[in-house]
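Report on the structure given below.
Just one protein chain is left out here, and the rest sit where they should.
Here is chain A:
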Amino acid sequence: MSVNVRIPTILRTYTGGQAEVTAEGSTLSEVIASLEKNHPGISARVLDDQGKLRRFVNVYVNDDDVRFDNGLETATPDGSGVSIIPAVAGG
């Protein structure tokens, strides 16, 4: 399963400045492991010490916030778009 991952500005130091990279995996968890393999250090920025998504990181698979789905176990079908976005607010 190959997916496209959009990388936020603050993580692009790990991807050589690339805003979008490809990764493999059928779940978000596997996609993050795949990212870590190709871009060492990136996983620790997205996951906390317990291996959970950091609370100020939002991840979307296609248009859906994974917190409304199965979190790290959310399915990432072939060709999906995954976006990693720092949480912000306003109104």
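By our rule, contacts are C-beta pairs under 8 Å (C-beta built on N, C-alpha and C of every residue); 3 or more make two chains touch, one makes a residue touch a chain; residues count from 1.
Definition applied: contacts and distances are computed from a predicted model.
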UniProt protein name of the chain not shown, from "ABC-type spermidine/putrescine transport system permease subunit I", "Xanthine dehydrogenase iron-sulfur subunit", "Oligopeptide ABC transporter ATP-binding protein" or "Threonine synthase": "Threonine synthase"
Absent chain, residues of chain A that touch it: 6, 8-10, 13, 19, 45-46, 54-58, 60, 63, 65, 67-68, 83, 85-91
